[in-house]
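Attaching a single structure in C-alpha cells format; questions to follow.
Yeah, one chain of the complex is gone here, protein chain that is, but the others are all in their spots.
Then we have chain A:
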Amino acid sequence: MSSFCKPSDRAEHLPLWSSSVMSKCHKCVYIGLSLIPVLETDLKKCFLISVGDRDADEKYHIFVRHRYNDCVELLLENTSHEVFQVKEAALCTLMKFAAAEGKHPLQKQEWSEHFNFPIELILAVVRCLLSETEDMALLISRFQEFLEMDDVRYYVMSSIRDNIAKIMDKNKQFVNPFENCLDLKHGMTLSSYFHRLIQEHRRAFEQMWLTFLKYKLPGGMYKKVLVILHDTIMPHMSDPTLMIDFLTAAYDVGGAVSLLALNGLFVLIHKHNLDYPDFYKKLYNLLDPSVFHVKYKARFFHLANIFLSSSHLPVYLVAAFVKRLSRLALTAPPTALLIVLPFVYNLIRRHPSCRVLIHRPSAADELCSDPYLMDEEDPTKCHALESSLWELQTLQKHYNPDVSKAAKAINEPLSRQEQDISELLELNNFELMERDLKSQVQSVPLEFDPASGLLQSTREVLGVHFSLE
C-alpha cells in the first residue's frame, strides 16, 4: 500500500507545482515516468472492478484514474509552453502514456480484441501540434520519431484529416496552422518506413493531402507545397492524377508558382499520360526577365531542358524559345547567363535547322531590323526564325570573361557535342568570384595612372555625383 502512496501523493500535489519552469519540466517527466508503472500494474485492475462495491482499494484506483486524467490534461497544456524543453518533455511523456495505454487499455474491450489504440489521446496530441497560435516546427521534428511507428502514423494522418477542416475554416489569415500542418505532413513523408505502406495508409495519406490542398493556400505555402510535391508526395499517393486540378491551377497562377508547378506537371505528363493542351505556349509565356532572378531558376532550367529535349518539336517553337531566352539574357546576371548560353547552344545543336539564327549566309549583307516580336504571346507568330541572335553578339562585350567567352561560341560553327548544363545549374555568384580569386596568377597588372585621391581618377564618375563629407 505504501508503495502506491508515493506516486499518488505526488499526483495530488501536481497542480500546486508551478515554481520554476525547469523544475516543472523535470517534475513533469518524473511524474510521467513514475506513473507509468502504476498504470501498468494497477490501472488495469481498476477497470475490472465493478462500480457497485467500493472498498478502499477501489477508491484508490478511481482516485488514481482521476489523477491520471489531470496529468494528461496538464501535459497537453504544457505542449504549448514557451520553453521548448517543457514542451518536449510533455510530448514525450504523452507518447509514453499512449504506449502504456495501448498495452493496458483503459476500457474493457471484449468487443474488439485487436483494436486497442488510444485514439483520443493521439487526437488530442495532434490538435496540440496543429496549434493555431504557435510555430511548432521544432516539436514536430521531435515528433518524427514517433511517426516511425506505423499505427501512430496512420492515426495521426487520420486525425490530421479530421482536424484540417476545423482549423482551415476557423482562421484563414494565420500562417501558423498551415505551417504546422505542412511540417507535420512533411515529416510524415520523410519516414523511412513508407515504402512498405499498405493500401490503407496510402489512402489515408492521399485523403489528408487532398483535403489540405482543397483550401486556398497563402503564396509562400503554395511554393512550399509545390517544392516537395513531386518527390515526396506524389510517389506515395495511390492515384497521383488527382493532383491534376491542383497543379493546373498552380500553373495558371504565373511567376514562380508556375515554375514550381512545372515539376509536378512533368511527372504527370511523363508517368501518367496527362495531355496538357498548349503546354509549350504556356511555357513560352513563362519566360520573362524574372526567370533569371528567382531562386528556382536551376529547377526551371533543368525541367525546360527536359521539355525541350524532344527532337520532334517544330523548328519555329524552338527558335522562339531560343530567341526569347537570348533576348531575356540581356537583363540576366552572369550566373544565369552561364546557364542560358549553353542552354541555347544545346537547343541549336538539337535542332540544326535553327542554325540560321546564328548563321544566315544567304542574307549576309542585307541590313535589317530585328523582326522578332517580343510581346507576341504565340510562339508561332513571333517571327523568331527570321531573326538573328544579335543579343549574343552583344553579350560578347559582357564584363564577365566567362560569359564573354561563352558568347563568342557563335562566331564559329558549334561543336557536335552537347554541353552538360547540370553542373552549371547550381552555380552561384560567389563560386564565380572564387574562380578568379583562387586562380594563381604570376603577375598582377597594375593601374599605371597614379592615384592622388579617392575621387580623383582620370575617368571619375563617382566624384561627379558624390562628395567626400
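In the analysis below, a contact is a pair of C-beta atoms (placed from the backbone, for glycine too) under 8 Å apart; a residue touches a chain by one contact, two chains touch by 3 or more; residues count from 1.
We take it that contacts and distances are computed from a predicted model.
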| item | value |
| --- | --- |
| Chain not displayed: protein name in its UniProt record ("NOP14 nucleolar protein homolog (yeast)", "Calcineurin B homologous protein 2", "Trafficking protein particle complex subunit" or "Aldehyde dehydrogenase") | "NOP14 nucleolar protein homolog (yeast)" |
| Of A:69, A:380, A:415 or A:429, the one touching the omitted chain in the full complex | A:429 |
| Hidden partner chain, touching residue among A:83, A:119 or A:462 | A:462 |
| Absent-chain contact - pick from A:69, A:241, A:310 or A:331 | A:331 |
| Chain A, residues in touch with the chain not shown (by the definition above) | 288-290, 292-293, 295, 327, 329-334, 357-361, 363-370, 374, 388-391, 393-401, 404-405, 408, 410-413, 428-430, 432-434, 436-437, 439, 441, 443-469 |
